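As you look at this complex, bear in mind that one protein chain is not there, while each of the others sits in place.
This part shows chain A:
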Amino acid sequence: MKQYIIRRLLQMIPTLIGISIIIFAISAMVPGDYITARANPNMSIEKQEQLRAIYGLDKPDYQRYFIWAGNMIKGNFGDSMQHKQPVTTVINTYVWNSFVIGIFALFFSWFIAMITGIFSAKFQYSFFDKVVTLLVFICMSLPSFFIGLLLIKFLALDLKLFPVGGMSTSGLNATGWTYFTDVLKHSFLPIMVLTMLSTGGLTRYFRTSMLEVIRQDYIRTARAKGLKERTVIFKHAFRNAMIPAITLLGFELPGLFGGAMILEQIFAWPGIGHIYLNSINMRDYPFMLGFTIFLAVLTLLGNLLADVLYGIADPRIRLK
């Protein structure tokens, strides 16, 4: 197992090099740079050239790649052009806010999806199954800004149950428990919308994989030997149906840190998603590239994690 993990980690190196080349090449091919994106009406040509020289944007692309990649190896992601701070500091400032909503939404969506998945499989084509399918598709197909704004209108403005946006009440200066509940209150709506959006797909996965398992011989055997239906479904069927879900869980890892661009914008949530989007619009290369690499590493790690867990959960799969 140890050997396997080490080998997989070593394999990640050429993959990452490939990824970095592709990401850099795409960003270099996209027209414009930070200076053109700023489009400052007062900037003279001399000043523009001066700034490009300081940022290193005047060098040919291949040289820029090696300078950037070399710094990355040394752990230096560079300074964000927009924030005038090291990229790592900017990521660290915002990413945890995104993580808060991400982890809760992950938990709730998996929990709801598991339950609804199991029951719609158990009662396939029943009224319940049809209603769940309908609801799930409605949630999936409504755009997040639409649901978000509606929830703000009903729950925040009309019923005054939750604050409109942001992450904490301004001027409260709370600490400890009060701060915690304040953040909880603010995060309720974004978590709810994010959960609504991601539950749909998951439910379908779980339903399908459950349906497959329920038809297996060993389930019939379990029933035949007189086990209670509850034991059959939750112990024998559910566990086996969850194995493919491990792969899905591995893919969720980058999503936890990637932020939700549109959602953060709607609820004025201080997450990394809209910072990332902004960096792309403004051609803030160090941040844009640094964060993309960060997500790529997480994706690779998520894959590795899924494979390792798969081996543990399913003895039929041997890791070599």
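As a convention for this text, a contact is a pair of C-beta atoms (placed from the backbone, for glycine too) under 8 Å apart; a residue touches a chain by one contact, two chains touch by 3 or more; residues count from 1.
The working rule: contacts and distances are computed from a predicted model.
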{"item": "Chain excluded from display, named as in UniProt, from \"ABC transporter substrate-binding protein\", \"Methyltransferase\", \"Electron transfer flavoprotein subunit alpha\" or \"NitT/TauT family transport system permease protein\"", "value": "\"ABC transporter substrate-binding protein\""}
{"item": "Touching the absent chain when the full complex is considered, from A:V30, A:I67, A:L184 or A:I317", "value": "A:V30"}
{"item": "Full-complex contact with the absent chain, from A:L9, A:L150 or A:I317", "value": "A:L150"}
{"item": "Sole contact to the chain not displayed, among A:V87, A:A121, A:L253 or A:I266", "value": "A:I266"}
{"item": "Residue numbers in chain A that touch the chain omitted from display", "value": "30-32, 36-48, 51, 54-55, 82-85, 93-94, 97, 112, 115-116, 119, 128, 131-132, 135, 138-139, 142, 145-157, 160, 163-168, 170-171, 173, 192, 196, 265-271, 275, 281, 283"}
